[in-house]
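Working notes, structure below.
All protein chains but one are shown in place.
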Amino acid sequence: MRAVVRATYYIALRVSFRRSKLCKAARPPANSAQPPIVISRPEPPLTMRTKTIKALAVSLALAVAPALAACGEREPTSGGPASITIGLSAQPDALDPALSYAPEAWESLWLVYTPLLTYRHAEGEAGTELIPGLAEDLPTISDDGKTYTLRLREGLEYSDGTPVKASDFEHAIQRVLNLESPGTPFFTGIVGAEDYVERGKPKADIEGIETDDDTGEITITLTKPDGTFSNVLAMNFAGLVPGDTPFEDLTKTPPPGVGPYELTDSEPNREFVLERNDSFDLPGIPRGQIDRITATIVKDPRRATEDVISGRLDYIVDPPVPDQLAEVRERYGDRFKEFTTISTYYFFLNSRIEPFDDPKVREAVNYAIDKRAIARLFGGLMAPTCNFFPPGLPGYQRLDPCPWGDPNAAPDQERARELIREAGAEGAEVTVWGNNEPEPERVTEYYADVLNQIGLDAKPKVIDSSVYFQTVGNERTEAQTGFANFFQDFPHPANFMTVVDGDAIQPTNNSNFGNVDDPEINAGIDRLSKEPDLRAVKDQWAQLDRQLVEDAWLAPYGNRMLTTFMSERMDFDRCSLVHPLYQNDYTSFCLK
Amino acid sequence: MVRFMLRRLLAMVLVLLAVSVVVFLIFNVIPNGDPAARMAGKQATATQVEAIRREWGFDEPIWVQYATTMRKVFTGDLISYTNRLDVDEEILRGLPATLSLAIGAAVIWMVLGVAFGAFAALRAGRLADRAISVLALVGISVPVFWLGALMSHYLGFRAGIFPSGGYEPLTRDPLGWAYHLVLPWTALALLFVGLYSRVLRASVLDGLRQPYVETARAKGLSERRVLVGHVLKNSLIPIVSLWGLDFAVVLGGGAILTESVFDLDGVGQFAADAIAQLDAPPVLAVTLLGAFFVVLLGAVVDIVHAALDARVRVT
Partner (left out) sequence: MTAWTSSAPPEALPSTPQEVRVDPVPPPVPPVGVRRLLRSRLVIASAVALGLLVAACIAAPLWAAAVAGTSPERTNASPDDTVVVDGEERSVLADDGRPIGPTWGRRFFLGADDEGRDVMVRLLYGGRASLAIGIGAALLTALLAVPLGLVAGYLRGPIDAVVTWALDVIWAFPVVLLGVALGVALALGGLKIGPIEIAGGSRLIPLLVIAVVYIPYMARPIRAQVRSLAEREFVEAARAQGAGPVRIMVAELLPNLTSTIVALVPLLMANAILLEAALSFLGAGVQPPDPSLGTMLRDGIERLTTAPHATLVPGLALVAAVLSINLLGDGVREALEGDAVADGS
């Protein structure tokens, strides 16, 4: 069935793609997110980027103007400015670029606070390409890989008209560090950042960031080379805000930014409003088509789905609950699609604690789990996988044949039982950790049941999701095995490897729950992370992924699927672009 | 009387103090509940956790933390640990929904409870009385969250007769307000209707046995006047007292299941969400508010009662 859903999904994608092409042939591209120029051009090598971008900028400037005019002309049929209402199931952790570390907030924030670098607004692999945002160009990286130089574009203004200065970048990073944002770890590689955090003074200088407001030049020095730093610069945390933005959580009064939309109104736990920023004009980044997007909090996910069906909401961020999925798929398939996110769901197997210190037991787990069963526990919104790296991540190479058997076929529990016997682990007591969100809870109970079937003595322990990761990440918990997942922070294999890096193990707040500590893998991560040109070392990353799976350091089982579900008045076929990192791209949204 | 009231007031403050200490302690013994580690995010470094701990005062002795938190409750500076919402603001925002639910349901259960109770007392021992008494027992035997979920699902989602949930402010749309609240009111009131009708029935029957009824009858008053003017009037005293207490409980975030099932987004749901996330500040504030209502209305009921009944004052 897995295959069926995926097939329909791909067919749906292909159909919508073909339709959008037809639309474009009929009239200028309304969806500026996929300018034909981008598609027709081959991927340029890094060195050629500058020229390409400039060419792109010119052609876009020419192409976008008539396109928008055309859109505007069609508008009067619906009367007045186009506005839509979208639904979120909960107040995001914050609506401040420095503080928010939640995908549902990022979906909005990346359109409001453009960082120096950002990603192309495109689907699939094209969307993982870094492009200059507020910077003129991609950074120049020194030969030792430690110094990044960028130049701010000239004449930029925030949505309130304040001119953008190079020093605003340092201010944005200071806010992240000073507010102890969850984004802090990404920036502690900057020289002086650790010091800054420890001193706790907002106005102190971060040694490794030098800016020049006159020339717009920004220089960042790192303590050691880091091949992912360009991706870090594209994170929302590094989104620019005016230099006088206070050092506090501004969720209630979001500061201005540079982006296709501005956050004009925010009433926590009720709603926030994105209004199109008409002064916005950056090459490579589409302007919004909808004038006003009101995001309301609808706590009951069932009601949110019903509201989309009835048209009270035009789009929902969270997928419909499994209970409603069948109905939505069946009856509203023309405005509903499923897509696989770049994420991995896995069971961590603590290699420091019995019985999982024995590779045979870890192998047994990999043989025993039925990935098709787990997909069903997610209502079908889980794509079975063999790899640890998810498809779509640079460095992903499908493991075929999978050492533990086809992820879409029946598991080999006989073999698993045998291995447990061989390891002498029969009847070993195992506590299986999981959190109390509906899907993880189901999966945890299922997993414990499987362990019992192969001869262990397992009992699930389901705890609150708000304390889950810090509990299993605390060495005193001695968590043997349990639920874990990872969604990419940016499209780079090193990001995924942080949760299996033996050098990153720490006694508390450990995210390497299984204490994976393979010297070869550690060295590989260390070496490859420094490499600035990811393309050149993709195969080597894939090799690490293979090693991780073959040695059964963990038991990956699937990639989470999410959905796009829109009201009838939205133009679903033409205007629903799914970005590999930020999911649904609101700039692509339009009405029929 | 003044001394009695002062004593009640002191008792109230002491109770609230103890309630706050208990909640605070409960959240402090939760293993791995360290708010600093949580706020720092999944991949936090030790420095970062330390910085948060310092800044938010989580490294202070526990009694200092308690004092700071309590001060913040009253100055309105209390911040949630999960999404940094202003707790007092959220409570104020949720109050209209909670008030609407509580007042509406309280009126319904009072009116229906009295009506059924009086009717049952008059028909004592007959079929109607038996039926009401069994129905009342059914009412108090049904878990409200289950009933609410079924109502919301079948009458709301499936049949579409009522909205399946959500709150519509009274000021924006009075009709929509009532329409949205019909199901929650019914679900919550059902529980109490049974209870109240039983209380009233018992106290009416009790009243009918009192000597003054004979006196009134002897004076030649009509049976109806005896019943309404004397018995029912006296029977209402206990039920009104009870009503005050129950109302306080529902108001103080006591209806957290009803609010959550119908997604009313009131104080109770706020507390339910917070408790699901082990978010101490909102739980502390809502619990204090709830306890305050319970204690306050309890005292009011007592004082009113003391005024009515000299015997109570003596104790």
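We call the chains A and B, going by the order they appear; numbering starts again at 1 in every chain.
Methods note: a residue touches a chain if its C-beta (ideal position, glycine included) is under 8 Å from a C-beta of that chain, and two chains touch if they have at least 3 such contacts.
Keep in mind the model is a prediction, meaning the values are calculated, not measured.
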Given B:49, B:132, B:250 or B:264, the residue that touches the chain left out of view is B:250
Missing-chain contact among A:342, A:462 or A:590 belongs to A:462
Which of A:183, A:257, A:319 or A:380 touches the missing chain? It is A:380
Omitted-chain footprint on chain B covers residues 11, 14-16, 18-19, 22-23, 26-27, 29-33, 124-126, 129-130, 133-134, 137-138, 140-146, 149-150, 153, 157, 188, 191-192, 194-195, 198-199, 202-203, 205-206, 208-209, 238, 241-242, 245-246, 248-250, 252-258, 271-272, 275-276, 278, 283, 286-287, 290-291, 294-295, 298, 301-302, 305, 309, 312, 315
Missing-chain contacts on chain A, rising order, are 1, 4-5, 321-327, 329, 370, 372-374, 376-380, 410, 436, 438, 441-442, 444-446, 448-449, 452, 459-464, 467
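We take it that only the chains that are shown with their structure count from here on.
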Listed in rising order, chain B residues that touch chain A in their complex are 30-34, 37-49, 51-52, 54-55, 82-86, 89-90, 93, 157, 164-166, 263, 265, 269, 273, 276-279
Contacts from chain A onto chain B in the complex sit at residues 90-94, 99, 101, 180-185, 188, 194, 197-198, 200, 249, 251, 268-270, 298-300, 302-303, 306, 436, 464-467, 469-471, 473-474, 477, 498, 506, 508-509, 511
